[in-house]
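Of the protein chains in this complex, all but one are displayed in their positions.
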Amino acid sequence: MSVRSRKRIDVENIIFTTLNYLYLIFLCVVMLYPMLNTLAVSFNDPLDTVRGGIYIWPRKFTLYNYYVVFNMDTIYNAFYISVTKTIVIVITNLFFTSMLAYTISRKEYIFARFITVVYVLTMYFDAGLIPNYLLIKSLGMINTFRVYWIPHIVSAFNLIVMRTYIKTIPESLIESAKIDGAREFRIYAQIILPLITPCLATIALFVAVGSWNSWFDTFLYNSGRQDLSTLQYELQKLLASTMTAGTRGAQAGVTEAGRANVGGSNVTTPQSLRAAITIFTAVPILLVYPFLQRYFIHGLAIGSVKE
Amino acid sequence: MATNPLVQQNRKKMVWSTIVAQRELIIMSIPLLLYKILFSYVPVIGWTMAFQNYKPARKSFFNQEWVGFDNFVKLFTGINGERFLRDLRNTIGQSFLTLIIGYLGSISLALLLNEVKNVKFKKIVQNITYMPHFLSWIIVAGLVSTMLAIPTSGGIINDVLIRLGLIKEPIMFLSEPKYFWWIVAFSNLWKEMGWNTIIYLAAMTAIDPTLYEAAVIDGANRYQKMWHITLPGIKSTIVVLLIMNVGHILQAGFEIQYFLGNGLVVERAEIIDIFVLRYGIQMGNYSLATAAGIFKTVVSVILISIANFIAGRLGEEKLI
Partner (left out) sequence: MKKTLTLLLAMLLVLTLVACQPASKQVTPTPAPSNQSGTGTGGSQQTSGLPVLSPDNPVTISVWTMTNSSAPASDNKLTKLLKERLGVTINYEIIPPENADQKIGVLLAGGEFADLMGTTDLNIRLIRGGALIPLDDYLTEDKANLLYEHVRPYWNRLATDAGDGEKHIYVLPNYNRYYGEIVGGTHYGASGFWIQKHVLEELGYPSLENMTLERYFQMIEEYIKKYPTIDGMPTIGFELLCAPGREWVLTNPPQYIAGHPNNGGVIVDENNVATIFADKEIAKNYYKFLNLMNAKGLIDRESFTQTNDQYLAKLATGRVLGMYDQRWAFGQAHDSLVAEGKYERTWVSTMPVYEGCTPYYADREVMNINQGYGISVSCKNPDVVVSFLNTMMSEEWQKIFTWGIEGEDYFVDENGRFYRTPEQREQQNDLVWRSKNRLEALYDNMPKRQGTYSDGNADSPGNQPEEFFDSLSDYDKNFLTSYGKKTWREFLNQPPDNPVYYPCWQIALPDGSEAQVASQQLTDLAVQYLPKIIMADPADFENMWAQYMNEIKKVNVKAYEDAINEGIQQRIREWGGGR
């Protein structure tokens, strides 16, 4: 390479890198602002927030919103349940999904295509609220812990992602293992699993976040068991309790007239409480992510794909 | 089709011996197959609701009044039908736009992130860009609504545009139907862009580093590397995701349309799911809701079959 072209490449590099950095920084600001805003609102006096104009700094600092959240003593148990449920779901998911993904990634497997189709189709239909409910009921899973994870052991999306990833592993590796006499399960456990850790980490994250944020299943199936309630559901209910009653059936305004005297006024507002709740639920995930992230950045440079 | 009994016999033997040979794979997978059938397919019996005038109190699915295709007819005709078809159009339009913008955004971001050498900076950027994913749509809708408002109500976008002299009067983004699809697409982009790069970045780690080394030796610049190595490297991921998303074209979200939609923009804002909520669930009309659901499924299945087929034809990785 001539000296000149090298210099040009250097200049090009610098321009590119600068622009890239600028763009990424811009993105960060755009993404970060709303989070900071939510954070600010959560620490701002609710009645003050209602007047608008809060940006990234609280105007009238208060811990009241968090005080309300932490004083719901149902939260502590709910937190424990949410954590347990998430862990269980992640472990079962990772194990079963990867195992199934491995089997359907094998070209020679006679049922591979069939299983794939069966799973993929499930992404596009839903039997409906009532039929699903009746199934769960007939399996005796209403008001149980089981209902949180058993119906969600393998999801089609994760399955496909894993299968795709597994397919990038060269056949030669597997063949040589087979020649050495390894059986399928062993190949899966000892060869495949270690090689797909970035994928496992990714799926773990997806599944964890999904499980952490879900509340509808609690609402539908477990609303009768306070001790099995999850964090998000409790927070949903807390949120509902600060809304002035009457977004629906509001021509029934007179229904509420009597209510006005019974409850008194609320000093926290839905907006502020929502902000506190968002921060509260996002923090655990934000703490977990960095640990999984190392798998993406460093990748697996162990030469997994070296022939 | 050989009628020769001997050949048939052999065939049976072959199938059986394959099964025996692959029995480990079978044990590892069939239970999960049955599991899925139980949880996803069995409840589909409930689709009979679409052909009935379903009243939950009558309990069983077989204790109901049958109305044949009435519900489907109701979906597509009359004032109801006008509404449904309009919502169908909106759903497809929003999905499509969201898809395109989403792909461009997240793939390009993944590529750019991949180019960042400073590990710390890369990590920080990643962590920040995925944060919006955790905000619930209620909050996002509120933020979007504020940003698009007039300057005195905190509308930053209008504020900036006016200051730059590009417009004189604030644009009422939320009152004009024509902006709505874009609002949906960009809100989705903002919320999911960083998150979606996770899959692409993970896939990029599977690309053989030696390919890059070889490219450098051959004098490739970064754009060539991106184009010839990185992109092809994650191509299978992109294609698979694309096929899946095409199947989801009738799923344009829900929350953002619910919170930001209003009477002025309903022409462009209302989507099928909202229709189902309003005229189906909230009225206890599960039959109608189910009928709409079946319609969505049929369309989705047709679409992914086509997409899958095309992918195969183009030599790409197929979904199934």
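As written, the chain order gives the labels A and B, with residue 1 at the start of each chain.
By definition in this document, contacts are C-beta pairs under 8 Å (C-beta built on N, C-alpha and C of every residue); 3 or more make two chains touch, one makes a residue touch a chain.
In this text, all values refer to a predicted model and were calculated from it rather than measured experimentally.
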Exercise. For the chain that's not shown, point to the residue among B:174, B:207, B:238 or B:307 touching it.
Key: B:174
Quiz item: Of A:24, A:134 or A:174, which sits in contact with the chain we cannot see?
Solution: A:134
Quiz item: List the chain A residues touching the unshown chain?
Solution: 47, 50-52, 67-68, 71-74, 77, 80-81, 84, 88, 91-92, 95, 129-130, 133-134, 137, 142-146, 149, 183, 185, 219-220, 223-228, 236-238, 240-271
Practice problem: Quickly run down the residues of chain B that touch the omitted chain. | Solution: 23-24, 27-28, 31, 53, 55-57, 59, 79-80, 83, 141-142, 145-146, 149-150, 152-153, 172, 174-175, 258-259, 262-267, 278-279, 281-288
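Methods note: only the chains that are shown with their structure count from here on.
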Quiz item: Once you find the CA centre of chain A and the CA centre of chain B, what distance in Å lies between them?
Solution: 16
Quiz item: In the complex formed with chain A, which residues of chain B make contact?
Solution: 15, 18-19, 22, 24-26, 28-30, 32-33, 35-47, 49, 56, 109, 112-113, 115-116, 119, 121-136, 138-140, 142-143, 153-154, 190, 193-194, 198-199, 201-206, 208-210, 219, 221-222, 236-237, 240, 244, 247-248, 281, 286, 289-290, 293-294, 296-297, 300-301, 304, 317, 319-320
Practice problem: Using the touch rule from the top, collect the residues of chain A that touch chain B in their complex. | Solution: 1, 9, 12-13, 16-17, 20-21, 23-24, 27-28, 30-32, 34-35, 37-38, 52-53, 96, 99-100, 102-104, 106, 108-111, 113, 115-132, 134-135, 151, 153-154, 157, 160-161, 164-165, 167-168, 183-185, 188, 198-199, 201-202, 205, 209, 213, 271, 274-275, 278, 281-282, 285-286, 289-290, 293, 295-297, 299-301, 304-306
